[in-house]
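Below are the structure tokens for one structure; questions will follow.
Showing chain A:
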Amino acid sequence: MIECDIAIVGTGLAGMRAGVEIAEKSRKVSVALISKTYPIRCHSVCAEGGSAAVLREGDSFELHEWDTVKGSDFLADQDVVEFFVRECPKEIIRLENWGCPWSRTADGKIAQRAFGGQSFPRTVFAADRTGFHEVHTLYERLLSYENVEFFNEFFLTNLAIADGRIQGISAIDLKNGDLEFFKAKAVILATGGAGRLYGFTTYSHQVTGDGIAIAYRCGIPLKDMEFMQFHPTGLIPSGILMTEACRGEGGYLRNRLGERFMQKYAPEKMELAPRDVVARAMWKEIIEGRGFESEHGPYIALDLTHLGEEKIEERLPMIREAAIKFAGVDPVEEPIPVKPVQHYTMGGIHTNMFTETPVKGLFAVGECACISIHGANRLGSNSTVECLVFGRVAGERALKFAENAKEPEIPKNFIKEEESRIYDKIGKGDENPHAIKKRLNEVMDTHLWIFRTGEGLKEALREIRELKRRYERVVISDSSRKFNVALLSTLEVGYLLDLAEVVAMGALLRTESRGAHYRLDYPARDDEHWLKHTLAYYTGKEPRFEYLPVTITKWKPVERKY
Partner candidate 1 sequence: MKFKIKRFNEKNGSYWQTFEVPVRTAMTVLDGLFYIRENLDNSLAFRASCRMGICGSCAVKINGKPRLACETQLSKFKEVKIEPLDNFAVIKDLVTEFEGFFAKHKKVKPYLINPKISYENPVEQIQTPKQLKAYYDFTLCIKCGACYSVCPAGATLESYLGPAALASAYRFNADSRDHGKEERLKIVSQPNGVWRCHSAMECSEVCPKQIEPAKAIQLLRRATLR
Partner candidate 2 sequence: MRILGWFKYRSPFGMTFMFQRITGLILLFYLCLHLAYLTSLQEKELYEFFTSITVSKQFFIFDSLLILCGVFHGLNGLRIIIHELGFAHEHRRVVLIITGLLAVVAWLYGSYIMFLAIGD
């Protein structure tokens, strides 16, 4: 049993930012940072393009708010967005103060560039490695505090909840295979999205939605899970992200005929329309036969050749490196082969605007949470800064809660039940968990992709339930304790299956098209019936759905055109 005041699960941007906030405010409170990998191996390092913040003359909080709300297809909670945009600049400057190597203008100020759906180029960046530098800056900052301890390679298995509040968590210490229990007054979940539901995805291998699924099984509702973002430009065949900054810096998208086809779909914003719009346009071009052909399937060309080597080397060095290493294409000379790719989980654990979940003392933040500033479609460069802003809020709230909380107590039967669940109950059958995951990926890539239909969603749901039945007979063939990857991946597949069901059912029930959720059989937005958040509750059988009104303060929904 490990005792701490606050346990933070997940050490990406959000988790580490929460850790910094707590350590800055109190040197007495003990903080445990628990993560499945080493902190700087988190998926946040893959963020490339930048972080949005209002810093300069000509831009305003209202503009950032409006862009975010319009981008979200009016599903974002506007009071939260209002708070969010006002906090962004401070977070960018704080990171600067802690050593983040932001790219600079000639006179030494923090530079900004254009991103999709913005009315002002407000994306702060560090070349095309923004997430990488943000993560390293926060990690290094955390090394300077004495009351912060890292627990690396601990895999979260469950939350101990009793008397309506959090008491602690359980996690497998991967290095020796033992189940560890952390007693904590407050717990912050910052475990990331659920990207590996899909096969063609920009996500790191370890992003399997563990935190979301565990919270869901503990009875906490999941919000808006049917909204999955598809990024327009994923490198083929691997799905590696080619940042939106490629287009922000002036790159073009072309079809096989050489046309900049975005003219047809978003005549004003062109390539810099929000991601859902561009991804749909690209997919339509591909379906209608205007994509390029290759052995890895059809693709669209991302043309940077007119930018010149100097600009590409300065602003997009990693994109160039990745295109050469993984596709054998040098963007200075040739267009990059790309197609839309699954990229972000807009939904997540239901929280209020203070990152509080319905369980006292349990907070959720970052991609695993749905605080709802992204609504139905996130704008590029809003997610990294969301992690910073609300990571701080989560830290602040958790600290306040922990300072006034009673001593937690992990129930004895929780420990016993958890041990038998992990070591005795799972894995006595004959099904290969990887085969189940592969099939799940195929189902998601087919039926829950950019264009959805009622028929397809029903088929997907049937398949997912079949896979859940197969999962009950799963086998773990490795019985050793140390670094048991077979056990790890089997548990992950279980989490993914639960989430897949929520995503598919949510999408089937939402009979409209909004943001990233596009139904061919209901192609219009339906504000009368569907201007509301989806909440999914775990019941043991199929999820139960409730709906929650959207908070609208300043901006009434209007037609969304770019």
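In picking the candidates, the idea was that all candidates are chains of the complex that A comes from, given by their letters.
Methods note: a contact is a pair of C-beta atoms (placed from the backbone, for glycine too) under 8 Å apart; a residue touches a chain by one contact, two chains touch by 3 or more; residues count from 1.
Treat the numbers as computed from the prediction; the structure is a model and nothing was measured.
Undergrad: Taking the stated C-beta criterion, I'd like to know which one of 1 or 2 contacts chain A in the complex.
TA: Candidate touching the shown chain: 1.
Undergrad: Contact residues on chain A for candidate 1 in the complex?
TA: Going by the criterion above, the answer is residues 24, 37-38, 40-43, 45-46, 90, 93-94, 96-99, 101, 103-104, 106-110, 129, 132-133, 136, 140-141, 143-144, 152, 175, 204-206, 237-238, 240-241, 295-296, 318, 321-322, 325-328, 432-435, 438, 476-478, 480, 482-486, 489.
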